[in-house]
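With one protein chain removed, the remaining protein chains of the complex are shown where they sit.
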Amino acid sequence: MIYIGLFITYIFINNFILTQFLGLCPFIGVSKNSESAIGMGMAVTFVMGIASIITYLVYHFLLLPLNLTYLQTLSFILVIASLVQFVEMVIQKNSPSLYQALGIFLPLITTNCAVLGIALINITEGYNLMQSFTAGLAAGIGFTLALVLMSNIRERLDLHPVRKAFRGVPIAFISGGLMALAFMAFDKSLLTNLLG
Amino acid sequence: MHRLPTFRKGGIHPGDKKELSQSQPVERLPFPDELIVPLSQHLGAPANPLKEKGDAVGMGEMIGEASSFISANIHSPVNGTITEIRQITLMNSVSCKAFVIKVDTENPAVEFTAHPWKDKSGEQLLGKVKELGIVGTGGATFPTHVKLSVPKGKSVESLVINGVECEPYLTSDHRLMLEQTEQVLEGIMIAAHITEPKNIIVGVENNKKDAIERLRSVISEKKLPIEVVALQVKYPQGDEKQLLKATINREIPSGKLPLDVGAVVLNVGTAFAVYEAVVYNKPIIDRIVTVSGEAMKEKKNVRTPIGTKIADLIAFSGGLNDNVGKMVAGGPMMGFAFYDDQIPVIKGTSGILALERKKEKKVKISTPCISCGKCVAVCPMGLQPTRLFRLIENRQYEQAMKLNLMDCKECGCCAYSCPSELPLVHGMKLGKKMGRK
Amino acid sequence: MNILFAFLVIAALALVLGFALAVAAKKFAVEKDVTAEQILAILPGANCGACGFPGCSGYADALSKGTAENGLCSPGGAKTSKAVSEILGTGGAVETEKMVAFVHCRGNHEVTAQDYEYRGISDCNAAHLLFKGDSSCKFGCHHLGSCIEVCPVEAIYRDEKDNIMVDPEKCIGCKKCTLVCPTQVIKMIPYRGSHAVACNNHDKGAVVRKICSVGCIACKICERKFPESGCTVSDNLSSVDYAKETAQIADAAAACPTKCIVTAK
Amino acid sequence: MASGKINILSRGLLKENPVFILMLGLCPTLGVTTQVINALGMGAGVIFVLVFSNIFVSLLKDIIPGSVRIPSYIVIIAAFVTIVEMMMHAFAPSIYSSLGIFLPLIVVNCIILGRAEAFANKNSIVDSFLDAIGMGVGFTLALLLIALIREVFGSGTITLFAMGSFDGVIEIPILYTYPVRVLTLAAGALLLMGYLKGFFEWYSKRKRG
Partner (left out) sequence: MENRKLTVSSSPHIHTRMSTSSIMWSVTVALLPAALWGVYVFGLRALLVIAVSIVSSVAIEYGLLKISKDGSVLDGSAFLTGLLIGMNLPADVAIVVPILASAFAIFVVKWTFGGLGSNWMNPALAGRVFVFFSFTGLMNTYRMPRTLVSAGVDASSSATILTQIKMTVSEQTALLASSTGVLESSGYPYTGFAHNVSQFFSSMSLNVSEYTIDAFFGNIAGCIGEVSAFFLILGGIYLLYKKIITWHIPVSMIGSFALFAWVFGGLRNGLGLFQGDFVLQIFSGGFILASLFMATDMVTSPVTRKGMILYGILIGFFTFLLRYFGSLPESSSLAILLVNIFVPTIDRYIMPKRFGEVEKKSNKKEVKA
């Protein structure tokens, strides 16, 4: 039950983009067309899931025993940066077209606050290994959902006469704001009411 | 109540306005002084000219020769002399060469005599159809001999005769079925002799009850193996794809022909032309044209020589009212608007309509699309006109091609139903042109 | 002590990760086209498509593979082609003269007769589908401004008389407008050219005179009286040969009865 | 020469404002701007990290091999972020807790890595320092602008430092009773950002054209 709860929490209630402001750069940058949005979303979800596990291990089996918790930011970002570079290499090798589409945004996953964010949240929320992984995955899926919906909205907007000053990034923000407005329907009590 | 068959997807019910001219018997237009006979009256390559300026031509004489497989011969509709070979633009904006023929007013016509055909082979008959330049008279003007030649290995299940005439205003096929019933039916039998189908069906929309009755009574009288199917009234049932869905419940896949589902479709007018060609050796040198529209003084069905200038035809119908706003060749849904009354009637001209000038709107012609989805609902081909139009407006022609723009046959259902009055069909035509580039 | 731990942990982490990455880098190594990237850096990045390739990166790829000719980039001009040839080691810049687009028609609805009233999409190619446009002149500008829409640098505009004009200063010579124009009334002329014949009608003078007051009627005054103007009349239309153009063309312009020789600036 | 230095310092303020023009560091921009005080705290943190990381990157630019450039920068940045975290925790615990996760997330603030990569990596220490100050102040000003709008209209208050009898909160009549609460929420932040960005684009275009 708690895992379902985690999914609901990180996909809807605490959607990283629409309520937590994490991962806004790729949300604005990669949501121009839906194909790269899906690719980016999957890459981020993958990295977030793995990063959740590895940072959990690093924290609980390295930093905590050595009483070096103040090093969490430093060590987490190291781990994540390496992980992303690894993923980048794998994608470049196995799917050059996806690599082309994601372009400069793959390295940007490193500096995507969503990834470091979920690692830090996992620690502060005191999740265990499985929960951390679930939360990472769910947050990634929530990110992907918002990204894909946004990309389709933007593809639609591309064909409409959006006011000149707002074309591109501004209208993406405004659309994101309207999405967030609707996502306010999901609040914490929804979770408690659902799962008791 | 028994529901009449029709096609399922999409379609519209525009007011048919056929009452304007459907009770007018066909009149014959006297030969005008001058005819303009274009060399491209059919789908496919224009014919090659066989005559030169100053040559005398006789009625029914071949003056243009088919230049490729999909092309058709052109014949002189009259006795006369060629005074000029001129470059003209037809209603559909196609430019081609045309013979200007000065009519021999003393002795314009010749008599055609009847020949028996039953003893001839299918191939011989097909040769006649080809030689005499028979093309579909429904509007698309596809060369009939191409349609009727069944490739080896393929057989024809059904011969479907199109008596639908679903375009509003037009009544030429209706009058033909009423007045020349025997000839039309004999033409159908000739086509059946060529294609050897298992069954023969005539599809007629139920707003032509008198034609259906007349056909049925003649059929039973002559004991012909032809079935007449009354169809629900719905546009665009006259398109061969929709007609086949309605009559034999087969769908022609995208980019395929009726033959691929074992069917051959002929218009009633074409059947009549086949009859005249085979029995009388007479090429298509005249046809019935519906002259109608609110801004036309008299509404008529006129048997008109090919090449007659539209001005002559209008004059025969008493001229135009002052409130004329638009002239249309063909039906109002798929016909072409034109501005020059010096262009001639050709083999595919089923009607000449004069429409009233609409009240001028102060604002733009069209308002923005409100994605009501009406165009999607009425599209008989299952396309999304609104999305295609948006893509085309934004010059994303390739994207539009990917969404099957080429399946669009410009029937006009979408633009007819669009509450924003978007020129959707115009957009599709533009998209096809630019997409092909 | 603690500091030492901290240092060790980070160092160990970095070492392990660095090693893993080094292994991975070997394993997943992909050859990168260095030349293409270098060329891409030099190209102007307007992605205008004047070279005929999909964007600058497409052209850069083709150049590095040797499948494209140098000098196709008109926005970049000679400078770019020189830099590209340096990278490719082919040597010698391809000399290209700056060309700009010019609309060879000044026939707005006031001066040119109209055949009919057009209703439809506000797009030149759409209008062209219906009897080649509503203007009685089937060679001229449709005045619907599709070229304005496709211009990547907003160099094309509509003047107060509803004529479509190109600003030669802003034009980068990408030829997008010439490709979109259904009547090919937009042609490229050299940037240095001072005058141009603002007509595209090949009909006989009498026909032109009937439908347009600013069309070329092929009177040949420019050609005969001002032989050094560079104007030649062929197929019923005068045109300027910019290789021969001299200052005399100003006189020819003044003498033109329909004033269809205009300044190009 | 001097004008060159001033240019480096000043362009972060408006012409290359990291938030409105370069669109960098958006997550904290929207995440912490519910209160003016948070914006100030975040701004201070970012300036601190930016200045030191720029200086260090500029110092080490010739030593660090190109292939491990980015990871090294990140380590440098992360170290300073950890220092900021500790300092805030010690001296401004209330800001520390209200900034929450966004404080450690300065590490991945694209402004810092971006400036390290785009500027400090190629320029002298002095220039890098000036650039850091300019960018940091530009970032802080942008945050302040957004925070002011969001707090004034969204909660009807302006929260500053508590000093003596002043509890640090200025209440604005009417708006305090009927605030447009959406502005303090995610939706309002994104909408406001969109309109501000649109305004800045329109403004800069108008200035140019």
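Letters A, B, C and D mark the chains in the order given here, with residues in each chain numbered from 1 onward.
The criterion applied here is as follows: a contact is a pair of C-beta atoms (placed from the backbone, for glycine too) under 8 Å apart; a residue touches a chain by one contact, two chains touch by 3 or more.
In this text the structure is predicted, and so the values were computed from the model without any measurement.
Considering all chains of the complex, which shown ones does the missing chain contact?
Even though it is not drawn, that chain still touches A, B, C, D.
Which listed residue, B:26, B:63 or B:415, touches the chain dropped from view?
Hidden-chain contact among the options goes to B:415.
Using the touch definition up top, pick the residue from B:20, B:39, B:355 or B:434 that touches the left-out chain.
Counting the whole complex, the residue in contact with the absent chain is B:355.
In the complete complex, which positions of chain D touch the hidden chain?
178-183, 185, 187, 191
Go through chain C and note every residue touching the omitted chain.
Spelled out for chain C, the touching residues are 114-120, 126, 129-131, 134.
Applying the definition given at the start, please give the residues of chain B touching the unseen chain.
The list for chain B reads 9, 12, 14-15, 168, 241, 245, 250-254, 256, 261, 311, 320, 324-328, 332-339, 341, 353, 355, 357, 363, 367-373, 376-377, 379-384, 386-387, 403-404, 407, 410, 412, 415-421, 423, 425-426, 429.
We adopt the following convention: only the chains that are shown with their structure count from here on.
Is the number of contacting C-beta pairs greater for A-B or for B-C?
B-C
Please report how many Å separate the Cα centroid of chain B from that of chain D, as a whole number.
Distance between chain centres, rounded to whole Å: 71 Å.
Would you give the residues of chain A that are in contact with at least 2 other chains, written as numbers and ranges?
If we look for residues of chain A contacting two or more partner chains, we find 71, 74, 78, 82, 85.
When you check chain C against every other chain, which residues touch at least two of them?
In chain C, 10, 14, 18 touch at least two other chains.
Considering the complex alone, what residue numbers of chain A touch chain C?
58, 62-63, 66-68, 71, 74-75, 78-79, 82, 85-86, 89-90, 92-93, 96
Would you pull the chain A residues touching chain B in the complex into a rising list?
158-161
Going by the contact rule at the top, pick out the chain A residues touching chain D in the complex.
18-25, 28, 70-74, 77-78, 81-82, 85, 107-108, 110-113, 115-117, 120-121, 124, 163, 165-166, 169-178, 180-181, 183-184
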